[in-house]
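Omission of a single protein chain aside, the complex is shown with its protein chains in their original locations.
Each chain gets a letter, A, B and C, in the order it is written, and its residues are counted from 1.
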Amino acid sequence: MRFCSDNTATACPEMLRAIESVNRGLVPPYGDDEWTARLDEALGGFFGTPVRAFAVTTGTAANALALATLSPPYGAIFAHEEAHIVTDECGAPGFFSGGAQLALLGGAHGRLSAQTLDAALASYNRGVHGVQPAALSLTQATELGTVYPAVEVAQLCTVARRYGLRVHMDGARFANALAFLGCHPGDLSWRAGVDVLSFGATKNGALAAEAVVFFDPALVRDFELRRKQAGHLLSKSRYVAAQLLAYLETELWRRNAVRTNTLAQRIGAAAGAALLHPVEANEVFVRLGAERCAALRAAGFDFYDWGAPSASEARFVVSWDQPEEDVERLCAALAGG
Amino acid sequence: MRFCSDNTATACPEMLRAIESVNRGLVPPYGDDEWTARLDEALGGFFGTPVRAFAVTTGTAANALALATLSPPYGAIFAHEEAHIVTDECGAPGFFSGGAQLALLGGAHGRLSAQTLDAALASYNRGVHGVQPAALSLTQATELGTVYPAVEVAQLCTVARRYGLRVHMDGARFANALAFLGCHPGDLSWRAGVDVLSFGATKNGALAAEAVVFFDPALVRDFELRRKQAGHLLSKSRYVAAQLLAYLETELWRRNAVRTNTLAQRIGAAAGAALLHPVEANEVFVRLGAERCAALRAAGFDFYDWGAPSASEARFVVSWDQPEEDVERLCAALAGG
Amino acid sequence: MRFCSDNTATACPEMLRAIESVNRGLVPPYGDDEWTARLDEALGGFFGTPVRAFAVTTGTAANALALATLSPPYGAIFAHEEAHIVTDECGAPGFFSGGAQLALLGGAHGRLSAQTLDAALASYNRGVHGVQPAALSLTQATELGTVYPAVEVAQLCTVARRYGLRVHMDGARFANALAFLGCHPGDLSWRAGVDVLSFGATKNGALAAEAVVFFDPALVRDFELRRKQAGHLLSKSRYVAAQLLAYLETELWRRNAVRTNTLAQRIGAAAGAALLHPVEANEVFVRLGAERCAALRAAGFDFYDWGAPSASEARFVVSWDQPEEDVERLCAALAGG
Partner (left out) sequence: MRFCSDNTATACPEMLRAIESVNRGLVPPYGDDEWTARLDEALGGFFGTPVRAFAVTTGTAANALALATLSPPYGAIFAHEEAHIVTDECGAPGFFSGGAQLALLGGAHGRLSAQTLDAALASYNRGVHGVQPAALSLTQATELGTVYPAVEVAQLCTVARRYGLRVHMDGARFANALAFLGCHPGDLSWRAGVDVLSFGATKNGALAAEAVVFFDPALVRDFELRRKQAGHLLSKSRYVAAQLLAYLETELWRRNAVRTNTLAQRIGAAAGAALLHPVEANEVFVRLGAERCAALRAAGFDFYDWGAPSASEARFVVSWDQPEEDVERLCAALAGG
């Protein structure tokens, strides 16, 4: 019973059908096909504002390309110290930007607070000697399975703008955040002040598809060329576009996110006092102790240790295709612990 | 009737079947799945020597990541002046390597000669002031639809090695070269002295799949980390691996390459004296003059202009799923010109 | 009365004399002159072991070039969160290395501890997803005017090596550390496990001269080419070499460091309970409160605020040519506060 990652999942049948449905005829390559052409409109409709959207195949590409568009080589990118771009992308922001430095901040349950950001920016005063505050990167849902309410996103963006920073949102699990809050996609993004969003589909059912969504068209040309130079412009672009269209048009994003959120909350409830963070997406973090970790593994549960090796914390992630009985067994195991 | 590019093509049914066949069960992400695990063996069997192979989704990624593994930021990468890495990858080698400079050489029909390379390297004497010759990149088949015989590859590699260069081969159309020559894959690669090969499948029927094949395992660890940092390690790696396995195991590479080579030769024959380069792969270059170009377009043929705008040269590329009647009509149009 | 920075100082008369003394005759450029040729021997004698040494004109160049030699683009460079390379070099390590990420650790009085480093490295387990621990950078003397005893340097290097990291030392004020400890230069560097040292002279009397000293010759070739590519190989190298030779051969390093250390200790003693860190080099950090800061400035003392804007902490740095009466007045002002 795998709870390691939502990347262990298969691709949704809807995704394979979408791929098959565009697999006909010779069409212009490199994004000049009819399906890619529909991305802007589809995502613009979803977000309720005109956007420019670009498909890539990994979240690291989406995030790092977007950040390179926002930050010069001598820029500082502010992020939570447990953000994916910090811990799990092998230095991609520094590589893509040509040297930008991460400026890391703490915050309970994986969330930054506007006060923390404000304090950090207010004391940033090295002139030409320090990296220049350039971008804020927020993760929604966060790496600890929590979600920023729209008002907090807006507060953070307001602080960022006051100091001249642009705002990126890593939305690898944006659908889970939306499903949890039940609000409009625009409220969590452009209306709150986000400039560019990595809107992930892969963790939520796609085969390999992430949209980089620009709410500021001025950034687009630079992005397009960076994407090509980085080898992230697919020649047969239709197959990635088709996934994103299906993701939106069949409301797959919502169905899958609602399901995984719900199952995760069940696990969180079963974990009781061992729960480390509120369960607001499809991830559950639990302090179990070494013995119970071992016992769960012996019972066939597969999951990642989290935090320091000695912490004996466990992360359980629910995939879109997670069998419900896996979850039931896990709940029973946790509750009986 | 599209002859613009083999990237206009669909994905082969075999490819979609391969993707579907692995779409079951939760498996470890990021290449720790059973299909990715089989890549080394499958490609090792194909090339007749142990290899380490890595899947990526674009040719630019395959080439530039491989070159960054071979060249330091202050390196010189020797290539034909019409190589894809020079003209069509938006500076990817410079970006991925952190600054490496291209050292461009001429050569008839898109091919470098060992003598030209030798002369260039012999006169390269700037000491610490010049970029340091680091890598030779050969394109097989070349951008002008020609093929290096195995003996020429070997001669070029011998010269490269004499001066301490490592050798990369851009094999976006390697299958076409193999099909044309009828030789063993090892003869065109490691036996000739190639260190790393970008072995393309996308242009020859895959949805999006290229293998970077290392014949020298010492280069591998650096590559793996560069791939991750560049956002080219797919989380759901099984779907790319499955394409590459199908490409090899069903001999799809050969079937498609033989077909497109054959059709291209038919077009070349029809072109007669207008033909600019020998037809040895799936591309045909023809000097037509502006009037005939316009007439062909009016008749429904879609193709790229090539060379300088005034040259009125045309490139026709045969895709794996090119309708045979398209080719017949094109031959008729060219022969009747 | 300027206490802002030891960079406000003039160049020592000995330095100008050294420059004048080599200003005769046409000599080979780019480091092939007789004075540059003597650097290895002079610094090897100083450190008591064969070295390869290279002159550059800024500390940022020395540090970032050295670090780029030690860390790949996907590397992690471990450093104290208040290190100069972190706060005052505008992202140079990320730029020179092509993307390396800083991994920051805390530590009292600007010093890292071996335990902290060990704990950080022990819990570093992201595999290919995280940046790869590549280098440890120590600052000696630290940015807070303290010094690592030789045994602590050795302990830190031992931990670093256990995890496969190479060690860089930012010795912009190495002479001050040596003068404070009274130990042999080798004990603070290679004998303790340091691979490469930025040995500064500019802050201690030179016009513009820093030596990058390699104790491991295997790193040298890469460094030389990076230095040239980064524009840090001076054509008329003799003038930088001459400064470094004079710095060592006239024992200028010691005379100046002893003087500035002694004066700084006098200031530290006058500061009494307001002193924030032990005074072990030529810098004094004092918590004064906003009012006293303003009063000191009104009395003609020039110095930098330190830390957060609200902290009202002050940094006083003694320059090699600081008039003794400046120090006396400052002491009187602090003691009477």
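By our rule, a contact is a pair of C-beta atoms (placed from the backbone, for glycine too) under 8 Å apart; a residue touches a chain by one contact, two chains touch by 3 or more.
The structure displayed is predicted, hence computed values, not measured ones.
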Residue of A:36, A:204, A:229 or A:260 touching the missing chain in the full complex: A:229
Selected from C:91, C:110, C:193 or C:268 as touching the chain missing from the view: C:91
Sole contact to the chain not displayed, among C:27, C:220, C:258 or C:295: C:27
Touching the absent chain when the full complex is considered, from C:236, C:254, C:287 or C:329: C:236
Chain A, residues in touch with the chain not shown (by the definition above): 30, 72-74, 98-99, 128-129, 132, 222, 224-226, 228-229, 233
Missing-chain contacts mapped onto chain C: 2, 4-5, 7-11, 16, 19-20, 23-30, 56-62, 64-65, 89-92, 95, 202-203, 207-208, 225, 228-236, 239, 319, 321-322
Interface with the unshown chain - residue positions in chain B: 73-76, 87-92, 94-96, 98-102, 104, 119, 122-123, 125-126, 128-132, 307-309
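Throughout what follows, only the chains that are shown with their structure count from here on.
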Gap in Å, rounded to a whole number, between the CA centres of chain C and chain B: 49
Overlap residues in chain A, where contacts from two or more other chains coincide: 89-92, 95-96
